[in-house]
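Heads up, one of the protein chains got dropped from this complex, but the rest are sitting where they should.
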Amino acid sequence: MRGLPTAVLLIVAGFVLAYAHTFNSYWMHVAIIAIFYGILTASWSLLAGYAGLFSLGHMAFASVGGYSSALLVQWSGIPVPLGMAVGVAVCCVLGGWIGWVCLRMTGPYLAIFTLAFSEIVRITVSTEDQVTRGMTGLHTVPLFGSASRLPYFYTAFGLLAGSLALMGFLLHSRWGLFLRAIREDEQAAAASGVAVARFRILVFAIASGFAGLAGTFFAHYNVVLTPDIGDLDRMAFIVVMTVLGGMERIPTAVGGAFCVEFLLEYLRAFGIWRLVIFGILLLLTMRFARNGLLTPLWLQFERLGDVRTAHPMLRDVTHEAGQEGANG
Amino acid sequence: MNGLPAREAEDAIVGGTALVKRFGGIAATDSVDFSVAEGDLVGLIGPNGSGKTTLINLLTGHLTPEGGDVVVRGRRMTARSPHEFAALGVARTFQLTQLFGRMTVLENMLVPGLTRPGSTRESATAQALKYLSFLNLIHLEGLEAKNLSGGQQKLLELGRALMLEPSVLFLDEPFAGVHPRLRDQLIKRILELHASGRTFVVVDHDMESILRVARRLVVMARGRKIADGPPAAVRANQSVLAAYSGL
Partner (left out) sequence: MDYLLIQATNGLVIGIIYALVAVGVTLIFSILKIVNFAHGDLYMLGGYTAYYAITLAGITPVAAIFIAMTVVFGVGVVLERLLLTPLYSERTERKDEYGIIVTFGLAFFLRNMAIIVFGVFPLKPPSFLEGVQRVGALVVTNDRLFAGIAGLLLIGALLYFMNGTIWGQALDAVSQSRDSASIVGINPRQFNTLAYAVGAALAAAAGALIGPIFSLSPDMGVLPNVQSYVIVILGGMGSVLGSILAGIVLGESQALFTAFMPDITRALSYSNAFSMFALVVLLMVRPTGIFGRRHLRME
């Protein structure tokens, strides 16, 4: 990303961190949940937006991560961060396996399969309530002993920043090009030398790992864990947030999560109507602004201070300035 | 059939023996032997449905044969993935251009360029710009591929194949629907590339263009290879005439 936009983001981040202690506890909670969703939408955008793998099982990994970590810490007494790491690892492996199983599946098939997988996970977690406490809720060991939410906020912020940095690094590398090529035309990508199978498995593993990370954090923040973290309504949230923001870019996906979550809280008085409104917004966005509502804003932001209008994805290109990218 | 089996086996870059591929009950290729030697410029022709594209798909790893073997430079590659073929220098273009539509022209070139071991962004970009210049597409490098004209898209697909620095290029109907002037440029470039050492297999219906490029003509009909040799000999071949008279 160019210099000026990066600087702007860093300054804003700096402000947020410096003044975090002045937020009231309620809004800090909302911010933490927004960040939780941000990690999920970013990783889902990686899967569905960049690689074109439309998985409806993303929240199942958040659930698996959360429960693995919570139960492991409870049974073995290991420190929470270690439990979280194990939760993430479990999700990476499981995600990679799902990616392998789904290798030959296309669009709707993949969606249906991951949907079924998600429901199996949810029903199993819910039914085996001797272990998981099912719908009554599993009490987890909190990440911090403090009564204040501040350390959780900083941690969430750090996890999001780290996740975005990692994803950004991945996507700006050649792997990012390969993933997009796979989405555009898998057969042509293979003919161009891209090891499609390997990348599909890898992107599933990575995205699921991030979902697991979000899940483990939530488990040890919320202190109570229920199976509905992995239910279809939660998955619908992810889809709504990502599509409204813009599913083809990480920043817009995260932006979608933030906007929707804050709006959900701000419009709390409207009750279920909020969800209906977002449902309608989703349909309108798909119908008329498929790129996402935040995408035009983001594209403008990215070009701040940019003299040439070169395509945002190009880097290190040594050629004459003045090449007009018509669709930059 | 009419080839020189011993020489072919030694110099063959890619070859298939007794290749069989069925779709439903129909044999798209019916025990076909085909090999390409270093420096060949082969025209692969035949009526519609004769199995030409299927053969290309088999020789580039996009399809797995039910019978027979595919060998690349002595290595048995039957049932391997297309990207493994690409890594060994077997490149292809598609009948209907399959570009990465929403990626730029340059990005389309960078994808194959960066799959090569040892490549860096800088080296791949330099290589891409070199080929884009050669194909007269360099002024379009920032444009999304889907916004190119039909002819430009064909050229870009050729460029993308060249990025693999391939030993052999399979071109599937490169002249189809292309403006005559652009077609002449295409032919010129194929001949230039061939002169600088690249091997080609060109499939097309445009006999005039094929005859302008091909040093060797292979004819398929109904899934079988019915002729293989220098163009003059093949054109006089009775069974070839018979196969085409149905058109």
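Remarks
For clarity, chains are labelled A and B in written order, and residue numbers in each chain start from 1.
Basically, a contact is a pair of C-beta atoms (placed from the backbone, for glycine too) under 8 Å apart; a residue touches a chain by one contact, two chains touch by 3 or more.
A quick note: this is a predicted structure, and the numbers were derived from the prediction, not measured.
Contact with the chain not shown here comes from a single listed residue; of B:Gly16, B:Gly51 or B:Gly89, that residue is B:Gly51.
Touching the missing chain, out of A:Ala197, A:Leu275 or A:Leu297, is residue A:Leu275.
Contact between chain A and the absent chain runs through residues 48, 52, 54, 56, 101-109, 111-113, 115-117, 119-120, 123-124, 126-127, 187, 232-233, 236, 239-240, 243, 272-273, 275-276, 279-280, 282-283, 286-287, 290.
Definition applied: only the chains that are shown with their structure count from here on.
We define each chain's centre as the mean of its Cα atoms; on that basis chain A and chain B are separated by 41 Å. For chain B in complex with chain A, the touching residues are 60-62, 81-83, 86-87, 91-92, 94, 98-104, 106-107, 110-112, 114-116, 121-122, 125-126, 129, 139, 141-144, 147, 160, 163-164.
Listed in rising order, the residues of chain A touching chain B in the complex are 174, 177-178, 180-181, 184-185, 187-197, 310-311, 313-319, 323-328.
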